[in-house]
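Here the complex is missing one protein chain, while the rest keep their positions.
And then subunit A:
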Amino acid sequence: MQTNHHKERLYKILVIGDLGVGKTSIIKRYVHHNFSPNYRATIGVDFALKVLNWDQETVRLQLWDIAGQERFGNMTRVYYREAMGAFIVFDVTRPASFEAVTKWKEDLDSKLTLTNGKHVATVLLANKCDQGRDVLTNNGIKMEQFCQENGFVGWYETSAKENINIDEAANCLVKHIIASEKDMLQSEVSDTITPQLEKDKGGTCSSCFRSQ
C-alpha cells in the first residue's frame, strides 16, 4: 500500500480514541475545511485522503478514522496494518476519554511495529479545547512528561470546530513519519551487505585467490 515513488509519498495514518471525542470532526476539518455538529457515529472505519505539498514533494495521507468502540472488539489489528503514524484523540471536557489514551496507545503499540522494531510516530490531540480547558491540559509540563513517558512525539490542544492546531498537529506527525522512514531505510542499509564486483580492481576469488 505504501509506495516510495520518486516525488510522491503515501502514508497511512490512524486516528483513534474513545467514542465521541471528535475524531471524525478533526478529519473533516483537516480534509474538507469544514465543521458540522451532525456527524454520525463511525462504524468500523472511515477513510479519507489528504494531499499535501511537502518540500516540493507530494505527500498523500490516507486517514483511517477508526470507530471509538473498536478498542473493545478485536478488529483494530486489521485496521492498524501498515500504518506509519497515528493520532490519539481525547476530549478535554471528559476526563474518562483521557484515561483511555494510554489504553489506546498500548493497543496500538502491541499490534503495530515498524520494520526497524520501533513504534509508529504518534501525536496526542486534546480536542474540543474551545469548550474550556480542563485541569488535564492546564499544566503544560505535566503533559510534556505524559507524552515522554508514553511515547508520544508531541501533543496539541485542538478544536475541530474553531480550526485550532489541526494543521500544526498534522505537520508535526508528517515530519516524524518522514524521519522514521529515513531511520528505517538506514537501519535496513546497515544490516545488509551488498555484494558488488569492482571491475577495475580485477577481483580475486576468495577461496583460491586466482583472478577472475
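Just so we're on the same page, contacts are C-beta pairs under 8 Å (C-beta built on N, C-alpha and C of every residue); 3 or more make two chains touch, one makes a residue touch a chain; residues count from 1.
The definition used in the following text is that contacts and distances are computed from a predicted model.
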item: Per UniProt, the name of the complex member that is left out, chosen from "Proteasome subunit beta", "RNase_PH domain-containing protein", "TBC1 domain family, member 22a" or "GM17865"; value: "TBC1 domain family, member 22a"
item: Option from A:Leu14, A:Ile27, A:Ala67 or A:Ala86 whose C-beta touches the chain left out; value: A:Ala67
item: Residues from subunit A at the interface with the omitted partner, ascending; value: 1, 19-20, 37-49, 60, 62, 67-69, 73-75, 78, 96
